[in-house]
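The structure's right below; bear with me while I get my questions together.
Partial view: only certain chains, each at its native spot in the assembly.
Chain lettering (A, B, C and D) follows the sequence in which the chains are written, and residue indices restart at 1 in each chain.
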Amino acid sequence: QTKFEFWYGLSGDLSERVQDMCRGFNESQSDYEIVCVSQENYDNTLQNTIAAYRANKQPTVTQIFDAGTLDLMLSGAYMPVRQLMEDNGYDIDWDNYLSGIASYFSTSKGEMLSLPFNNSTAVIYYNTDALEKVGFEGTPQTWEEVETVARAMKEAGYECPIAFDPSGAWQWFEQFSAIHNQPIATKGNGYGGLDAEMVVSQGKFVDQLTWIKKMYDEGIIVHKSKDAGETANDAFVNGKCQITSSSIADHGTFGKQAAEGVHWTDAMLPIWEGTERTNSLVGGASLWTLKGKSDEEYKGAAAFFNYLAQPEQAQTWSTITGYVPVTMAGFEAMKANGFYDGAPYKGRELAIESLTFTPPTENSRGIRLGNYASIRAEMVKTMQDVLFNDRPVLEALQAFDAKGNEILRRFEQTYKGAQLP
Amino acid sequence: MIERSPIFNFVTYAAMTLGLLVVLVPFWIVIVAGSQSLQEVSRVPIVLWPSSHLWDNIGTAWARADLGPKMLNSLIVAVGVTTGKIVLASLSAFAIVFFNFKARMVCFWLIFITLMLPLEVRIVPTYAIAANALLPFQVILDTLGITGLVEAISSVRISLEWNLLNSYTGLILPLVATATGTFLYRQFFMTIPDELVEASKMDGASPVRFFFDVLLPLSRTNMLALATIMFVSSWNQYLWPLLITTDRANYGTVVMQLKALIPAQNGTPDWNVTMAGALIIMLPPLLIVAFMQRWFVRGLITKDK
Amino acid sequence: MAAISFSGVKKRYQKNDVIHGVDVEIEPGEFVVILGPSGCGKSTLLRMIAGLEEISGGTISIDGTVVNELEPRERGCAMVFQNYALYPHMSVRQNIGYALKVAGMPKAERDAKVLKVAKSVSLDPYLDRKPGELSGGQRQRVAMARAMVREPKVFLFDEPFSNLDAKLRVAMRAEVRNLHRSLGVTSVFVTHDQTEAMTLADRLIVMNAGIVEQVGKPSEVYHHPASLFVADFIGSPAMNLVRGFFAEDGYFRHGNGGMIRLPGLAPHHLSQEVSVGIRPELVRRVDASDKNAIQATVDYTEELGASRLIYARADGSTIIAVDTRGDALGTGMPVHFAFDEADVHVFSHDTGRRLDAPGRTHRSSATVSA
Amino acid sequence: MERRAYYRNPVLPWLLIGPQLILVLVFFYWPTTQALYWAFTLEQPWGGGNSWVWLDNFLAIFRDGEYWLTVARSAFYALCTTGLSMAVALFLACFVDRALKGTKIFQSVYVWPYAIAAPAAGVAFRFIFAPQSGIVGSINQIWPGIWDPATNGVHALIMIIICHAWLGIGYNFIFFLAALQMIPRSITEAGAMDGARPVRRMFDLQLPLIAPTVFFLLIMNLISSFTDSFGLIDTMTEGGPVGSTEVMVYKIYFDGFKGLDYSGAAAQSIVLMLLVIALTFVQFKWVEKRVHYN
């Protein structure tokens, strides 16, 4: 029996689900034993994987989030998933993957390098009781509506109409840019080469952040984060905050954790009136197979991937979490089953809808920027700076662009001469 | 003391009591919060009196942060570092103080310089070696051409590898390498009168005999002092274990687990559990310091001269 | 054959010479005291015998064997250190027995031997105490027992009493003397305390700045100092010494202008600068009418109980005299002194060595003739 | 102090000192050399290779305004924690030095903070200073928002400084007390005979006499402010909000291990090491000139 390791970046309830999955795989066959190790969060997983790889102690499979994709692609440390599966005699229908998802993890020639696993996109969650109280029917679809209901909630005595966590740069910034078809960087967010440059301070996000700041100052948007002692998600499920934006992955968790009497629903991220909605970005993570392991271990990894790709497994995974099914077939099957029609799964289809709202544009197909995790961290700081320190928005975003460019240039220099795959 | 006026005495006691409060209040709050229920600890203002849930909270914290195996790890690391330091430090200090060899001062300075640079300050450099601690030797062998030579002769390629990631060795050895202990021992050995060495020479004892018969028994209290200091500092290590263990489940230490206990990682602001956890984590070194106070204070003090 | 013999022994530390060539023979069973001011090289010499210090030049032999290259343990010497150097963590028994243990003597035999030695210095009730639980004198005795137990050929003592208080010193002096008398082992004892040296020594080696100034019996050294240094160093209060020239008229003219009639000595030491000296206790206080009286003015006096010291000035020099007369003397009062010419010592100013008139030897012991 | 009694042996000392030397070479000199190499190259995070860039890494950090902010912040942090901790410890030591009855109990408790791991103290103080929790929370109820280390950088920094200073009390106290007790009693008495009252004696006699200790502690505290701060910051604020509690060590960790910029971090590390060596060197120069009691 071959033992091999799988590192992942989910914690809490989602981590339990991964462990279930691993157990399932181990029970399904007797040739391999997968050991699944949580690294707490995505950032840690990337860092620890790198550390372990340098020390030649890497796991066979690791889960890398969207922001680390380019880092992996240039690392030369992976074994392309397509090759892995072919080498081990599995025949996978690569075209069946949702195109937005597939393109995120594939080379420009369309070769899939890592296996899409837990993919998501951002949505907005509303407390339906609060919406009712202020007399809003359905869910707000534009930021104007959001502002109106939030003000009304404030009037109605809700202390925290909208929960905002600056560390949610992904939903508040990246997804905003994508659905408003705004570039984050030139060269199609980096798909065109390592010499892309940041352009955030030249786009609509300037106004968006200005708006957020205004709402924050008026007490309509309320800061909720780990540092402050309560995360936005917690505040939402506890009923303390009425609106929050987060990954569709949390749909399952919310369902489980919502306090008694808290009723909620989700919706696609709002857009500003007068703008065309574009598809939202694929989020979540994919599974990478690392170099330097034995053939046996690769066999195991391939078997594991194959297990995950089984329609039943894909469906279970989507069911117990909020992650979207990653293949067309999976999605169609679930839709056909009526999975999305009733509680508690109703609303999850919105994620797919959002992801596929339009064909991907240059700005919504994904982000291919080096060391993007650091750039994202800079955005978190930037938003905090604006909110807490009253830094002028434009100035802050220009500084952010500058900082981002530094990181990009450094990355470019580090991988001098490297070509995007 | 000369001025013995009651007023001055009163001021003295008042000041000392104030100091006592400054030092004790944090401990008190940890204990109080650690013994309260979630409701009690969330109350504003908090009741500054312990409640009855200490054991529950400790139990919760113990389970949540998986403190059982972590305690064991911490203990292994602390004891390992302490023992290692004492052994190496006493031997090397013996060589430096009692032997007259040419490179004596060079060796001393080589070791001494590391004293100025705690692990945290040189974390990047030290991390660089974690992957393969034997790399230096490999490089030496390679550059000297020995690798090639051996390969030519025996067709065995020498490749030295010693990975420190996720291992007790990795947690322990780099900490053992610091010079504090050597320095402390040196300071102590310097106070051994020349005559004692000479008396043992006259009595016919060899250097090794002198070390075991005279030096070691005499440095017992110093050893206790050093052991206390070392135990505390290695138990309290944070950054290094954080970097060297990617496999937290198996090699994590308790202090690393503190972060896992902070609320907002898990939703509810259950500071009571956090504080109960903090309490057990800070207890072992605290007990040791409290009990070994007399010796360890002496050890600390000799450090500077 | 000498027990210890030094032949041209020299010591140099890095750049500076500390012992400049010592040639001395020590007879078997002798008790020799090395006396000299601090830093003159006494300890160095002793430690060279012990083997604790390398010998830079010359040879040291013990019982006829050159020991220059031998390890301390091979020389058969035992040493009593200034601060005893007892092993603080060992009991008295272990301290005394350590050398035997190192030598591999079986426990039973060792214990018997330790007990015997301990008894001989009355330490047997304390065998299980640690040195820290002993008084100064007891520690001193442990140090001696530790040296004795090895039955060495030579005993070496490096200022063993310097940490004791005055009363205890006197008592320990007696003990060392008795010990030496009963064991009869050759002993070398270093001190800078005159009284200790005088009272203990069979023979004294007086050293100064790495040179042996005089070797001789204590009384010989006192009454017949071989050099100006010895004359000045030995005796308290120190010898009265003045520098000057003898003239043909039988007078000695000293630097400050005064003159002293010394008709017996003058002819022998003409035309060279000399120092002449006389011990304070040989200066008599006489009446003004005494024909040889030197007049002086009292500077001050120091009451010593049995006697008093008079510090007086005559012709610009200070004279110290020991006075046992009962009448009080105040500052500024006139006083008269006299002495016997035979008690006067003469030293060459150039070489610092003693000058004796041809055929004349100094009388070897003083008589107070008041 | 030079010894007189040595052993001579060509092999033994090397056997004795060997293990320690090997450890020091492997875990100190070699890595430092390697870090130096990193600092002059751009190292790929995955270890795939690197390119020599001369001083670019250093220039990059020196040109970075944020780096200087971090340096300034570290200096400020170091001075505040050092000042605060030493002042409290000295204050206590002075009173304990009077050796009134029962002082021993106070004395032993004052040492306790020494035993506490910085992260543990961090967690505890984080609770104590949490804006919504029961201790500071009541103040916040009266004046909402007056204290919020989660969003207010100044508050966050103050919180960490207080915690760090608290941690240092025990260590500083021991040294101050020992130094004070080492002053011959007769000097204090001579001061009293000369008419000086206690406070005056403190400033005229005791303080100057313990100057070497003060200086030693100053350096040790400054160094500790570079090291212990990591655990505190990581458990209390993780450098935030908006990097307002990011000090040099934390930035090294963050840039290197979180930001995957080993080269930049190595360069920062070298700078920090030089800084600490410089501090220590200054101390040694001072110690050479230290005051001696007669």
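In this section, a residue touches a chain if its C-beta (ideal position, glycine included) is under 8 Å from a C-beta of that chain, and two chains touch if they have at least 3 such contacts.
Bear in mind the structure is a predicted one, so any value in this text is a computation, not a measurement.
This structure file describes a complex whose protein chains are present as A x1, B x1, C x2, D x1, with one copy per kind shown here.
Operating definition for what follows: only the chains that are shown with their structure count from here on.
Chains that count as touching both chain A and chain D, per the definition above, are B.
On a Cα centroid basis, the chain most remote from chain C in this structure is A. For the criterion of most C-beta pairs in contact, the winning chain pair is B-D. Inter-chain centre distance (chain A to chain B, centres taken as mean C-alpha positions): 41 Å.
Here the spacing of chain C and chain D, counted between their Cα centres, is 58 Å. Each chain gets a centre from the mean of its Cα atoms; for chain A and chain C, those two points are 95 Å apart. Shared contact sites, meaning residues of chain D that touch two or more other chains, fall at 5, 130, 132-133, 257.
Chain contacts: chain C has residues 52 touching two or more partner chains.
Within the complex formed with chain A, the chain D residues making contact are 42-48, 50-51, 53, 60, 64, 130-133, 148-153, 237-238, 240-243, 257-261, 263-264. Chain C makes touch with chain B in their complex at residues 47, 50-52, 71-73, 77-79, 81-90, 98-99, 102-103, 146, 150.
Across the complex, chain A meets chain B through its residues 12, 37, 39-40, 48, 51-52, 54-57, 225-231, 234, 237, 257.
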